[in-house]
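Shown below is the structure under consideration.
Missing here: one protein chain of the complex. Every other protein chain is in place.
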Amino acid sequence: MQVVETLARSFPEFAAYLVEYPFGDIYSRPGLGLRERELAVVAALCAMGTAAPQLRVHVRAALHVGCLPREIVEVVMQMSVYAGFPAALNGLTVVREVFTEAGIELPLRPEPSVTR
Amino acid sequence: MQVVETLARSFPEFAAYLVEYPFGDIYSRPGLGLRERELAVVAALCAMGTAAPQLRVHVRAALHVGCLPREIVEVVMQMSVYAGFPAALNGLTVVREVFTEAGIELPLRPEPSVTR
Amino acid sequence: MQVVETLARSFPEFAAYLVEYPFGDIYSRPGLGLRERELAVVAALCAMGTAAPQLRVHVRAALHVGCLPREIVEVVMQMSVYAGFPAALNGLTVVREVFTEAGIELPLRPEPSVTR
Amino acid sequence: MQVVETLARSFPEFAAYLVEYPFGDIYSRPGLGLRERELAVVAALCAMGTAAPQLRVHVRAALHVGCLPREIVEVVMQMSVYAGFPAALNGLTVVREVFTEAGIELPLRPEPSVTR
Amino acid sequence: MQVVETLARSFPEFAAYLVEYPFGDIYSRPGLGLRERELAVVAALCAMGTAAPQLRVHVRAALHVGCLPREIVEVVMQMSVYAGFPAALNGLTVVREVFTEAGIELPLRPEPSVTR
Partner (left out) sequence: MQVVETLARSFPEFAAYLVEYPFGDIYSRPGLGLRERELAVVAALCAMGTAAPQLRVHVRAALHVGCLPREIVEVVMQMSVYAGFPAALNGLTVVREVFTEAGIELPLRPEPSVTR
């Protein structure tokens, strides 16, 4: 991953921890699917409001592991309830940037009311 | 829900908003399943660290909509990476209380390595 | 104030700073009324969600400087928009405790629609 | 409002919620004046420290509903006590930008010691 | 450590991570003394305001690795500047509890003005 590589040039020991603990230990655990993991991380980073660069990384990662654009938007919108409208608005700004890069057109077309 | 009823006795207008916006508008939206919604909320409340009573409510709700105990524990453990070990530890304290009430024995037996 | 006295027994130097900076320097400044100051503090402490004991002190202080119970409740309810429903709910829990002590009956009767 | 229009182009459903809940339901409530509401929001967003774009919007809104520049500055300075000097300093940076756009000269002249 | 043991009974895998990453990897690193590490952790947990149980553990740990009671109090008082007076006040409440258990009398006698 690019984040890890950049980090490794300046702080190689911390890059090693990052690979080891979050990626090596936590993500590889069975018991929760990668899609659910990424949606949970998007929720948490959006709610915290102090981690815009990491939210960007994880919106991309969520798409990468197969989360639908609509699912990501729903998680971020839902954060308005738990962390307030500013948290959700700032989260949607990040989502829009990532979706634009990824060629995902906004607004998303309303889905037929079928949950996965 | 009991939270809403208690609230309604003292702050009926706010109880009405709570029913209307989070529950009426947000939870009923298609595009994200209830299981994923509850896991995302558990993640967010655990990461924020300022909402222990609401985390308790949503750990119960997560069980209620069919999240597995193991999935809830995985989401909370994962928060150690994003919000720090204290956030995860305090989240696990809440999880343990809810699981005890619900008769779910801890430690959970290790699952065979099958993700859903 | 009782908070300052208790503090002074264990940490007299910090009690002195507390009297000096927040109370001596900031509260005595012209340019903003005490009622507005207390409503702003109630808003901030409720939104932060990490300062329940201080929120309690300032809900009492708000009543003491002449804020109406309704005004305090409105400020706390409004925080649901900016800091999320859990922040507002936890704030209302504190408000209810202080109002009960102060003999203010809940629910407040709906006011006729006149803003001050 | 411009924020809502921009939002509506990408996330029309969320723009609708924003108009409906915060603006439709909360702001229109009697029991607290608009000036007090905006000062409370400025306090909260400044204290939270995670919502600079929204703080900018609400400093403008505070001026728009008749808050005096001095009152806004006092609220932000007061946040140094409750959320620390960095929160107040970052809040004053936003205030300076909005005041500059609005043609309000800084430093404000010291007011005669009359509270409103 | 008692925290780890209690945790291990309910969440053995997370207890293992806690021993492995924070304690195994981070604390054992040269380049920063244990006294400085513990003072930094006390500062951070006090400023965050969401981790009272962990602050308690680390105030004890700070004493254990040889931090003077005065140094701990100074770090917590200093947080009033960076995270606000409520954060410092709540931190001092935890400090007082730990000092009482440890038989450290408060108020500390003023030290002669010699920094270590």
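To keep things simple, chains are lettered A, B, C, D and E as they appear, and every chain counts its residues starting from 1.
In this text, a residue touches a chain if its C-beta (ideal position, glycine included) is under 8 Å from a C-beta of that chain, and two chains touch if they have at least 3 such contacts.
All values reported here derive from a predicted model rather than from experimental measurement.
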Can you list the shown chains that the absent chain is in touch with?
-> A, B, C, D, E
Of D:Leu18, D:Val59 or D:Val73, which residue touches the hidden chain?
-> D:Val73
Which of E:Val3, E:Val19 or E:Leu34 touches the missing chain? It is E:Leu34
Per the definition of touch given earlier, which of B:Leu63, B:Val81, B:Val95 or B:Leu108 contacts the omitted chain?
-> B:Val81
When the complex is taken as a whole, what residues of subunit A touch the one chain not shown?
-> 3, 7, 9-14, 17-18, 22, 45, 48, 50-51, 53-54
Hidden partner chain, residues of subunit E it touches | 21-22, 26, 29-34, 36-37, 39-48, 51, 54, 68, 70-71, 73-75, 77-83, 111-116
Spell out, residue by residue, where the missing chain touches subunit D.
-> 48-50, 73, 77, 80, 84-90, 92-93, 96, 106-107, 110
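The rule we apply is simple: only the chains that are shown with their structure count from here on.
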Which is it for copies subunit C and subunit D: same residues on both faces, with over half shared, or different residues?
-> same
Among the chain pairs C-E, C-D or A-E, which one reproduces the interface of B-C, with more than half of its contact pairs identical by residue number?
-> C-E
Interface with more contacting C-beta pairs, comparing B-E to B-D | B-E
Here subunit A maps onto subunit D under a C-alpha rotation whose angle in degrees, rounded to the nearest 5, is 120
Subunit D and subunit E have mean C-alpha positions lying a whole-number Å distance apart equal to 36
Residues of subunit A touching at least two other chains | 21, 26, 47-48, 73, 77, 79-87
